[in-house]
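One structure, pasted below without further comment.
Yeah, one chain of the complex is gone here, protein chain that is, but the others are all in their spots.
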Amino acid sequence: MITQYENVIIKTICRLLIPFIQLYAIYVLMHGHYSPGGGFQGGVMMGASFILLVMAYGLDEARRRISVKALTIYACLGLFIYSGIGAIALLMGGNYLDYGKLPLPLSSIPKIRAMGILGIEIGVFLGVMAIMIFIFLAIASYDTGGKDD
Amino acid sequence: MIDSLMSKYNYWIYIVLMMIGFYAMIGKKNLVKKLIGMNIFQTAIILYYISIGVKKGGTVPVLMEGLPHAAAYVNPLPHVLMLTAIVVSVSTTGVALAVLLLIYRRYKTLEEDEILKSMR
Amino acid sequence: MNAPQIPAAILIILIPLMSSYAIPLLGWRWRGAGYYLALSAIGASLVCSLILLYTVLTVGTIHYHLGGWLPPWGIEYVIDPLNGFVGVVVCCLSFLVTVSSRASVEKELPDKKVRFYTIYLLLFTGLMGITVTGDVFNLYVFLEIASLAAYALIAIGEDGAPLAAFNYIIMGTIGACFYLLGVGYLYIMTGSLNIADLAKLLPALYPSKVVLVALAFFLIGTAIKMGLFPLHVWLPDAYTFAPSAVSSFIAPLMTKVMAYILIRVMITVFEPSYSLKAVPVGTILTWLAAAAILVGSILAIAQSDFKRMLAYSSVSQIGYIVLGVGLANATGLVGSLLHILNHGFMKACLFSVAAALMLKTGGRNIYQLPGMHRRMPFTMAALAIAALSMVGVPPTCGFFSKWYLILGAIEAGQWIFVGVILLSSLLTAVYFMRVIEIIFFRPAPSGGHATGEGVRDEIPLSMSVPLWILAAGILLLGLFSEKIVSGILRLALPAGY
Partner (left out) sequence: MKIFPFLIVLLTGGLLIYGTKEMPPWGDPNAPASLHVSPRYIEKTVEETATPDMVTSVLADYRGYDTLGETTVIFTAGLSCLLLLRKDRE
């Protein structure tokens, strides 16, 4: 079980770093079309920022900020975004995950496909972020009997 | 012989790594060491796949202006496959750690022979 | 790109997948949601799989290009008579087993229902994904979904389950990694991951040692996953300690789907003329299978735990399926495909009986069972039918698959395997007749329980109806086995086989 350290340096540095880590995670997600990156990498970074929070401030502080219920909603929402985009393509008369059939007001099919890729990357981002924190919290708070549901 | 060694030594290194992991998985008695062996094995497979994609003189697979030839970029497909394999590896590790916690709560040890002793 | 294709091919995966995402959300408000959602999703998959099988048999092989990309660039789903058949078997059995799972989940895992059914449905999705895919790497991904779900479901069982699950994780990961290495070795030589494309490119490369090593690793990987004899060590513990709802789901289906991977690799990815005849893989497989059949049966005789006995009997029955593949002729392959169906029904029925025993008595020791035929007469009658079928008594379906396997062995001129099958039927008779003798003919212990012997105490309807459908299925499949063979299985054989 991780308890709170009374260490000002660690706490201050983490408080300063975490917003930047999260910003960078979103940059990695959004810039995945042009440079290495994408939903999975961004999601892991986002999850890591929460894990850093837990490590610096302890589990009790983390519990006030994130609940397993909210994480479940994020994870399921992310996967629904992904499979839902595919299903919309299916409903619009294409094959599953055929982003070219998405009803978006864009000039050409490749651009619509790029938007479809962005959409599913956001889904992956949410899902991976939530589940990375899930796994960490489930394992870290095991001794406490998991009283933060 | 030397020729073949020089052109394929990388695969041999990955195979040696894989076998280190494989030995830990089947030979070690400590359950955490088995898990570490599993990670080494999976990582070595990832390295093996990535090295399939390498082309001499190829650059990172992000298209640049005025360079549309396939030979100028490394093969992106193994990278994609290995992103998936990394996720699989992370997931397996997560589940295995959770199972290890259950085992530790029940037997208070992670040595396989001690667990087997306490079972009888 | 091209004309839209039959949506049933993807809905068969998509409905259970999206339902499994919905269960945790609905579970906050309505904890019973998991069961009904899982049941309806598997039911929808069953309908889709029947549509697909009908289409395959009337129109021809179905190709579904995911994302609209043509193979080999995109991933495609290919449904031919072979996996159409396996898909129907998996859906049908999982539907029946899921119906009956409710009572035993309520008893054994009352505080984990919601997540249990999420993972349960993901396991089903993984198995179906393996069945319908036409891409070797996509198969790996779904193999991992199914395996991870199975690890977790086994680990929540009774005392001893976590260790069994950990051993399964280690063995299963070795199997999956070997499969992945096999894919890598094929990829480096061909540059393709599509099964149809690989089948086209590989014949030119058959002299290559890389392809030979790839074949060997596919073989070892799937053999570990399905628990073929020397690599079966994870199987008995995992099946014994898993919650009963899980073992009656995993035991009939998981190893069968893994056997399907073996058949797919041996028959479709490689040509049988290479994979079974040119290299002595067929011979190795048949001898391993013969060893599995005998050792599994003998070890089953030694068990006093009902579920463990069934697990060892699974080891032996896997041997039958592999034997039919290794014989390398059409009759043998028909025998193994028929045995996938029949053994699925028999094992589902037997493990459902085990779940019923766990529900009503809480124990599984077969020496505690005398007099059960008075307490649960219908359940025990189903057990008797399944046991007769396992032995291979003629009107039941177990007879016919053994019959085809024997014919295949004779056709291949391998008389010794005929002897192995007959001997193993005898051994199977020994361990099942012992159970039947204890249940039906041994007098109940007198002055024992306060419940009073001879009092009818049947299982709830949600359990007994599927059990009886399974038992009736065992009889009906026996009656219609000729039709199944000529109508479906003959079409599933590769050309020129």
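In order of appearance the chains are A, B and C, and numbering begins at 1 in each one.
Note that in this section a contact is a pair of C-beta atoms (placed from the backbone, for glycine too) under 8 Å apart; a residue touches a chain by one contact, two chains touch by 3 or more.
As the structure is a prediction and not an experimental result, all values here were calculated from the model.
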Chains shown that the absent chain touches, full complex: A, B, C
From C:W69, C:F95, C:W403 or C:W468, residue that would touch the chain that is not displayed: C:W69
Per the touch definition above, residue among A:C14, A:I73 or A:A138 touching the missing chain: A:A138
Where the unshown chain meets chain B, residue by residue: 4, 7-12, 15-16, 18-19, 22-23, 26-27, 51-58, 61-64, 68-71, 73, 75-81, 83-84, 87-88, 90-92, 94-95, 98-99, 101-102
For chain C, the residues touching the chain missing from this view: 17, 21, 24, 27, 31, 66-67, 69, 72-75, 111-116, 118-119, 122, 125, 129, 137-138, 141-142, 144-145, 148-149, 151-152, 155-156, 181, 185, 187-193, 201, 208-210, 212-214, 216-217
Residues of chain A in contact with the chain not shown: 32-40, 68, 75, 78-79, 82-83, 86, 96-97, 99, 108, 110-111, 113-114, 116-117, 120-121, 123-124, 127-128, 130-131, 134-135, 138-139, 142, 146-147, 149
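The criterion applied here is as follows: only the chains that are shown with their structure count from here on.
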Reference chain A; chain at largest CA-centroid distance: C
Whole-Å gap separating chain B and chain C, where each centre is the average of the chain's CA atoms: 29
Approximate Å spacing (C-alpha centroids) for the pair chain A, chain C: 36
Cα-centroid distance, chain A relative to chain B, in whole angstrom: 24
Touching two or more other chains - residue numbers and ranges from chain A: none
Residues within chain C bordering two or more other chains: none
Chain B residues within the chain C interface of the complex: 18, 22, 25-26, 31, 34, 38, 41-42, 45, 48-49, 52, 77-78, 81, 84-85, 88, 91-92, 95-96, 98-100, 102-103, 106-107, 115, 119
For the chain C and chain A complex, residues of the former touching the latter: 1, 4-5, 7, 10, 14, 17-18, 21-22, 24-25, 28, 64-68
Chain B contact footprint on chain C (complex, rising order): 137, 141, 144, 148, 151-152, 155, 159-160, 162-163, 165-166, 169-170, 173-174, 176-177, 180-181, 184, 187-188, 193
